[in-house]
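Here the complex is missing one protein chain, while the rest keep their positions.
== subunit A ==
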Amino acid sequence: MSEPAARTPTEGNDATGDAFESARTATYAVLAACWREPTERLVEVANGGELSALFGPLESLELHGLRSEYARLFIGPAGPPCPPYESVYRDREDDDEFGEVLGPATMAVERWYQAFGVEHRPEQRDLPDHVATELEFCAYLAEHGRDDRLDQFRDEHLTRWVGDLCDRVEAETRSPFYAALARTTREVVAD
């Protein structure tokens, strides 16, 4: 892999107007944000209709319920039924089990980050191969015009497991938002 572009995520474009280098950057950035724990802002934006282009029409969201559903699907305490980590799907010995976290796939993802001059923030207590973080990295590559590398990263990682994750989310969720997020993410990753 080649070294990263000089720019860093924190000194990117303006937050206003035509803020993104590319629609791809924005798409991955939005998806990454949606796979994180729901925020008040996410609910406002969704309820303002600004996510409908990506997800289709959505019923009105309510933050408390959305956070509970997010915890149930992705955090626990039970399960969770849809662990959002790559190694769980890729580093398993059988298809009928969940693998460990922080496996070889996680290390491979971290090497990608490293090669492009970014790292998982130590204060961020979630794991480096969380689906949101991998999507965030895609946004980063897109923003820096590394579409070739973005395609490669997607082929080596996201396409290998995000379909499984999205299948589980669609089967498990009681929330149209997460069903829509799963559908859209599957399409974007496969595109």
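Going forward, a residue touches a chain if its C-beta (ideal position, glycine included) is under 8 Å from a C-beta of that chain, and two chains touch if they have at least 3 such contacts; residues count from 1.
Here is the rule we use: contacts and distances are computed from a predicted model.
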(request) Would you kindly match the missing chain to its UniProt protein name, picking from "Imidazole glycerol phosphate synthase subunit HisH", "Alpha-ketoacid dehydrogenase subunit beta", "Dimethylsulfoxide reductase" or "UspA domain protein"? (result) "Dimethylsulfoxide reductase"
(message) Applying the definition given at the start, please give the residues of subunit A touching the unseen chain.
(response) 1, 3-4, 8-20, 23-30, 32-33, 36-37, 41-42, 45, 48, 50-57, 64, 67-68, 71-72, 75-81, 83, 85, 88, 92-94, 96-103, 107, 111, 113-121, 124-128, 130, 132-133, 136-137, 139-140, 143, 163, 180, 183, 186-191
